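Only one protein chain is missing from this complex, and each of the others stays in its spot.
Chain IDs A and B follow the sequence of writing; residue 1 opens each chain.
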Amino acid sequence: MSARRTLLVAAVVAYPFVDRALGLQTVHAVSDGMIYVLLALGLNIVVGYAGLLDLGYAAFFAIGAYAMGLLNSPVVGSPLYGHPWSFWLCIWVAAAVSALLGLVIGAPTLRVRGDYLAIITLGFGEIIPVAIRNLGDITIEIGGWRPIERLNLTGGENGVNPVGRPYLPGVPFETDPVPWYFLILVIGALSLWAMSRLRDSRLGRAWMAIREDETAADCTGVNPISTKLLAFALGAWFSGFAGSVYAAKLQAITPGAFEFQVSIMLLCMVVLGGAGSLGGVILGGMLITLFDRVVLTQTTSFVRAVGRATGFPALAAVDLTLWRWFFFGLGLVVVMLVRPQGLAGRRVGPVAVPDDDDEVALADAAPAPRVEAIPAWLRERARPDGAPTPAALLEVRGLSKAFGGVVALSEVGLVIPPGAIVGLIGPNGAGKTTFFNVVTGLLRPDTGRIAFAGASLVGLRPNAIVARGIARTFQSIRLFPQLTALDNVLVGQHCRLTAGVAGNVFRPPAVVAEERRARERARDLLAFVGLGTKEAEAARNLAYGDQRRLEIARALATEPRLLLLDEPSAGMNPRETETLTELIGLLRRELGLAVLLIEHHMEVVMGISDRITVLDHGVRIAEGPPREIQRDPTVIEAYLGSGYEQDVAVTDR
Amino acid sequence: MRRSRITAVTIALGTLLALVAGTDVGRVGAQQCPKGKLRLYTSWPMQGAMLPEGTGMKNGVELAVSEVNGVVAGYCLEIVGLDDASPQTGKWDGAVEAENANKAVADPLAIVYIGTYNSGAAKVSIPITNRAHMAQVTPANTYPGLTKKRGAAPGEPEIYRPGGFVNYFRPIPADDIQGAVGAKWAKRLGAKKVYILNDQELYGKGIADVFEATAKKIGLPVVANEGMDWKQPDQKPLLTKIRASGADLVYLGGVIETGAQVVIRQMKEVGLTAPRTRFMGPDGLLEEELLKGATCDAALATDMRVTFAGLPFEKMRGIGARTYETYKSKYGKEPTSYALYAAEGGRVIVAAIRRAAPEIERAKDVTGKREAVRRAIASTKNFEGINGKWSFDENGDVDYDTMSGFKAVKADTPVGCKFQFETILE
Partner (left out) sequence: MTWWEVLVQQTINGLTRGAVFALIALGYTMVYGIIELINFAHGDVFMLGLFISLAWFTLLGVTRTLTAWQLVTVLPLVFVLTMLSTAVLNVAIDRAAYRPLRRSPRLAPLITAIGVSFMLENVALLWKGPAPIAYPDVFPSVDILRDWFGVDSAIFVTTKDVLVVAATVPLMLALQWFVTRTTWGKAMRATAQDRETAAAMGINVERTIVLTFFLGGALAGAAGLIQGMYYNIGQWWMGYQAGLRAFTAAVLGGIGNMPGAALGGLFIGFLSAWSDQYISARWTNALVFSILILVLVFRPHGLLGERTADKV
């Protein structure tokens, strides 16, 4: 523990006593502020980590508060009221109920993306207070028969009051704000600890991968649905804590305390401080709460005093409280203009432009792959596990896919034997990438069969297909730009790790070992593709060729048996291309990895492919070994054109 | 480096907090305080649409304190004005009200808590002041459940009295009386069928419920008691529904911050006008601001009527009339609806402190002092109030139920109309 941190802890612990000694009476305001900070931290999981804009987060706050109120208040005849320890029970129930609601609200995310998702959260944020308000007075009438008459479920506009307080022998929760301060401090500190552990875990990486690029994450083995649902549920879990403490501390909850404005304030706290940064969110939350509770009222007296002292009557009569919204808004605007990434957010540096002329740098950037650099564990994994190897690793039959009236694929068939390199070529628009997308599950085929190691893949989500052993790269590189090179590769390991939420927080030895192994493997892979020294660089700052190889490393981290490469050498210079070709060859030779390759560089594809399939307008027009393809008149006619002869000559030489 | 910046900001924040001593402390005159200071805390909204009323009530308390030049039995009185509205919503906020009450309770000089305006806020603060044996006097809360069983939710009012004694007093009749009186008045005015609206807030819903119950009891048919979305600037569909129902009186349980203006304005638009349909509301609507927003045209067209707990200022005699005149000359304007009740509450407190002075002196600790004042307020009997003589009953309620009825009439004022006293209601 650093000296600074010790000092901070000491200050936080000593604060209420200093406050008391000086008679400041700020403990209440600060404690309330801390509740909002805890809420903002929960929202940070959803917005900052998983990148899901949530405009109705106050709904979870309300659910937490009402769960506490309804279970622990005499007004609605609650079962737990009067039992001394009920607060300590209710707080868990409240968190669980909130988390459950998080799942319910998160459920539409199965289908909805981006700002449409934001509007759904906003909708729930509007519905919940209305429902709470109205469920205080329910009458159901069916043709004169009233099975339910004036039933009070939630206390309606009266709210719930009082709410049972926590009980600890000898601790005066009734009269003294200081125990509350420490209660909230402990809950907050524990939550913070859990959140920071979640951030640096398999789950945290998955959230950030989803935030950066949902499709790429899906194709790297991260299940976006369950990952997003977990973000909602865990974010709600912490707001359940905050809500229940809020209810017990205030002793009274009313539906008006959970309206849209609260959600907006919480969002401002998160973004102002710096989405994704725990320290920043705490700072943003404290700034905003204290701003309107303390700063504005005090500033008025200050300005007036200055006015009186300097003899400006205009200043002496000023009432800044009338301007509080204005200054609050101005503050938000100014802070965002000065620091768009938030007060404590990491400044996103400009994208490094690779210098193509720098030969030295290039040589440095693209070392030739070496056999001995292949990670031992990857070898281990790739070794046939004794099961009889099927004749075809991937077998595609009669695959068709049309977009509206445009036929992208028509009755395409393709077979990849184990350990083979198959090239897929064709002119632009031939359907090559569509073929990849169908095989990897991004698109559903209209008709046709796809079998991998004997089992059908049709209808599986991309992440499930990755788990089966097919990894891919993208034509236009799709890394997780803000994550480091190491984290990018670690996301690839996601589907090979097993730690759950509890495991990630409490980290039993098995999880620690698993995580350590994953890191070792990721480093091995980075070293293997020649990025060993750049593991801490943000992916977006890497040179182009490095990004290409990082994407391959990420794909290899999923421990695949078949690798789909979509134009891996696009945009590379001859030297990088050469390295890449060697790399692919090495993977096959040493690991027996099958590769399906879309490639326009004829040297590459003709040089390393065992067989080649040619597509044109969605139809397979040829299939065979490279030499046959080069001589096939249909292919030459349809695709290669007259200039090709020379290219072949180059390759043949 | 980033960490150090955060630390720096934290320290800056801490310093700022340290600068926060007291709030807006108003000293009344320069005086001698042989026995030291006592503080009266006030808490109600002091912003948004509530600013005029909030200022009026603050003036009322000041008036009472200035009548004794700020000194009672050797104690100097200091008023500490707090605002219980949150800027995020512009309305009262439970968290802020709780903070205010806790602030008062934690101040060793605080002796009485004056507030709140909104009954919902009182629900939050009463248990806090009760635990501290501190008396709380409201100038405006009229929700019945705060003090008594009639018109209350289960468990009320005991849940507000964790100490088992009464510390909350209101020198103003509660809504169970006002809602009931309103229903009877409606019947007397010849209403045959009532449509009740409420703003889904504690005060509005509470008074609408009492109105509904009384109306049913006295044989005045009620079509519905419907909650409305007061943030909606378009109430035409709801009003059309009322028109379709054939009701001849619209009763709105609400206050001026929750869109009563819109309802009255648009009643005229959809053809809900007298003599076919009239409008009635509780004292939360008895503000000039309402006529400005709703326009006199609409208020007159709907034959608008409002009930009020107590007597109209201009009908007051004796103390009431004098207080009214003093207020007008001192602040240069008409008192707001509850300003004089704030003055009345202030006077009750001043008188109680005077009577309890020996016990305050004898008390060992601050709780003892507060308890002495609480007892003295509870024992207020035959007080010469603005509505005549009254006493606190065992619940902390006044023992009179004088109500008055007002009607919107044309007037030679800048607005063009005003609320004129029409009748005394019992």
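Assume contacts are C-beta pairs under 8 Å (C-beta built on N, C-alpha and C of every residue); 3 or more make two chains touch, one makes a residue touch a chain.
The model shown is predicted, which means the values in this text are computed figures rather than measured ones.
J.: Using the whole complex, pick out the displayed chains that touch the missing one.
T.: A, B
J.: Which listed residue (B:A73, B:V223, B:V270 or B:A363) would be found touching the missing chain in the intact complex?
T.: Residue touching the chain left out of view: B:V270.
J.: So one chain is hidden, and I want to know which residue out of A:F182, A:W323, A:W377 or A:Y544 touches that hidden chain in the complete assembly.
T.: Considering the complete complex, A:W323 is the one touching the chain left out.
J.: For the chain left off this view, which of B:R131, B:K149 or B:K241 is in contact with it?
T.: The missing chain is touched by B:K241.
J.: If the hidden chain were put back, which of B:K37, B:R188 or B:K231 would touch it?
T.: B:K231
J.: Determine which one of A:L101, A:I120, A:V178 or A:A453 touches the chain that has been left out.
T.: Considering all chains, including the one not shown, the answer is A:I120.
J.: Which chain A residues would touch the chain omitted from the figure, given the whole complex?
T.: These residues of chain A touch the chain that is not shown: 47, 53, 108, 111-113, 115-116, 118-120, 122-124, 126-127, 130-131, 133-134, 215, 260, 264, 267-268, 271-272, 275, 322-326, 328-333, 336-337, 340-341, 345, 348, 433, 436-437, 442, 474-476, 478.
J.: On chain B, where is the contact patch with the chain that was removed from view?
T.: 47-51, 90, 200, 226-229, 231-234, 236-238, 240-241, 243-244, 256, 259, 261-262, 265-266, 269-271, 289, 292-295, 297
Note that only the chains that are shown with their structure count from here on.
J.: Nearest whole angstrom, what separates the Cα centre of chain A from the Cα centre of chain B?
T.: Taking the average C-alpha coordinate of chain A and of chain B, the gap between them is 50 Å.
J.: Could you pull out which chain A residues touch chain B in their complex?
T.: Residue list for chain A touching chain B: 4, 8, 11, 15, 19, 22-26, 28-30, 32, 74-75, 77, 133-134, 152, 155-159, 161-162, 174-175, 177, 246, 249-254, 256-257, 259, 261-262, 265, 279, 283, 286-287, 290, 292-298, 301, 321-322, 324-325, 328, 343-344.
J.: Would you tell me which residues of chain B are touching chain A in their complex?
T.: Checking each residue of chain B against chain A gives 2-7, 9-10, 13-14, 16-21, 23-24, 46-47, 83, 86-89, 91, 93-96, 98-99, 102-103, 105-107, 120, 123-124, 127-128, 131-132, 145, 153-155, 159-160, 162, 200-202, 205, 227.
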